[in-house]
Each structure stands twice: as C-alpha cells, then as structure tokens.
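Excluded from the complex is one protein chain; the other protein chains are retained at their positions.
And then chain A:
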Amino acid sequence: MDIYLPIANLSVNALVIIGLGGLVGLLSGMFGVGGGFLTTPLLIFYGIPPTVAAASSATQVMGASVSSVVGHVGRKTIDFQMGGVMVVGGVIGAGIGAVIFRVLERIGQIDTVIGILYVVMLGSIGMLMARESIHALIMARRGERLEARKRRHHPLVSALPLRWRFYASGLYISPFAPLLLGIFSGIITMLMGIGGGFVLVPAMIYILGMSTQLVIGTSLFQILFVTMVTTMVHATTTHAVDLVLAFLLLIGSVIGAQIGGRISMKARPEYLRVALAFIVLIVAIRMALGLGWRPDEIYTVTLQ
C-alpha cells in the first residue's frame, strides 16, 4: 500500500512505516524508553531525508510517551519540581539545537554529525547498560541480592552554585544540575529526533542521585514536553515535520506500545535490560559501519 508523504516528497509503503512504528512502540512499551533512537536511523535507512526523519520521529516519541505520563501522574511517580526544571532546560536546549542544526545544515555536515552523535551516545550508553545488566543477571542467577546502591549525587553536582530542596526526590542539590541535563537532552532531541530517555534515566540516577521509582516517570514527563517543543521548533524552522509520516508511525507505535507493556509485565526485568542493551549496541555498531563504509551515494543535492 503506497502512500505519498507530502513533506518528504516521496512515496513510501504505508505498511512498512506502520510496522516500523510498531516495532519501536513494542520496544518502548517493553523497556519504557521512547524508542526515537531506533526510529530516526530506520527511517534514514528506508530513504527518508535525515531532517524529516528526525523531526517526525520527535512527534512520534511525544505520542508514544503521553499515555505513560498519564499513568505515572496517577501513580504519583513524577517529581514535578525536578521535571519542571528539566523542561525549562529542554526548551533552552531545543533552541540551541535549532541554531546548531541550521549551521550544520548550511555547511553540509548535519548527516555526519548526527551519525557520530549516534555512535558515541548509543555506544557508550549501550556498553554501560550491557555491563550493568549482565552483572545484575549473574547476581540473580547465583541467587545473590544486589546490594542497593547508596543514593548519592555526583561530586560535580555539589560544585554547582545555589541549592534547592526537591521534596519529592528527597534531594538538596543545585537546580543547575537538572537544568544542564535538560539543556543537553533538548539539544540531542532536536538533532537526533530521540526523546533522550536512555540518556536521561542513567544520568538522573548516577549524576543527580534520584531514586529509580521517580526516574522513569520524571524523565517521561520531561521527554513529553521537550518533544512537544521540538516538534514546534522543527515545524517553524526546518519545516520538516511530515504529518502523514508521523501519523503512520503513531498508528504502529501506539499499538506496539500496548503489546510491549503486556510483555514487560510477564518478562523478567533483568532479561529485558540485557536485551535493550544489545539492541542499543547493535544500532550503534550499524551506525558506525555506516560512517566508515563507502556510502551508496557519494553526492547529495540540496536546494538553494
């Protein structure tokens, strides 16, 4: 079933896009990540221009995370104060990201930078996750209980000026720490079309020292707003949000997310995390090879 994408200006197989959205939704439902880190590269492999892929993928991540956020609100597992600071940072970051995007696009290096960012970010996070989750798995096999990590924020965080009390998280830290984290996630959301959940979650645990109960809900809350802002920024600056593409991706991902959610309730979390770590690593390796391999097309054309 072929369908014409009015902004990407090409015709795609609607079922492939819905399937792709479904796969990403399945993963996001299973692991609680936005799944944007898979959507953007897969869309680019399929032949969608990178800018349109990143912009429309941000729109999809927003739709995929909204119902989880509602669930977390109900369960009171969001630190709104912390999330609010991070959203402010995310909005600033999206603005900075838009400027970087435009500059890189003008000098023709946006594709390479997106590629390198993917390799570095996914590679390092994937390794971290793999190491940690395999360790946890071995411990579980031996029947030992993992020692609860002492909750402590990173020493660097203490060096920042000003301190706020974050009551829900039980933290007394500088608001600049979550603000900077938010700015960083805003920039990568704008550039890579990812929600940034897989960066935010470990950063909030290891750098801010938040408890795991609040981390998922708070990061989803931040992702929801940042992807919303990113969609608006893309719509008004790069004009690259393809509504038809986003709609097709959303159909797949909202269905996939529900199925994924059911699976995650039955599967054991240690195994899920090992699986996620390997998926992230595979995408990183594929992107790395893509940078080194001779591309299919040496030439690219942009309108002036």
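Note that in this section contacts are C-beta pairs under 8 Å (C-beta built on N, C-alpha and C of every residue); 3 or more make two chains touch, one makes a residue touch a chain; residues count from 1.
As a working rule, contacts and distances are computed from a predicted model.
Determine which name in "Sulfur oxidation protein SoxB", "DNA-binding response regulator", "TIGR02186 family protein" or "Na+/H+ antiporter subunit C" the UniProt entry assigns to the undisplayed chain of the complex.
The correct option from "Sulfur oxidation protein SoxB", "DNA-binding response regulator", "TIGR02186 family protein" or "Na+/H+ antiporter subunit C" is "TIGR02186 family protein", the UniProt name of the unshown chain.
Where the complex has a chain not shown, which of A:T40, A:Q60, A:T77 or A:S185 is the residue touching it?
A:Q60
Among A:A130, A:L160 or A:V244, exactly one should touch the missing chain; which is it?
A:V244
Among A:A136, A:I207 or A:I255, which residue is in touch with the absent chain?
In the full complex, the listed residue that touches the missing chain is A:I255.
In the complete complex, the non-displayed chain touches which residues of chain A?
Touching the missing chain: residues 2-4, 6-7, 9-11, 59-60, 62-68, 70-71, 108-109, 111-112, 115-116, 228, 231-232, 234-236, 239, 241, 243-244, 246-247, 250-251, 254-255, 257-258, 261, 291-295, 297-304.
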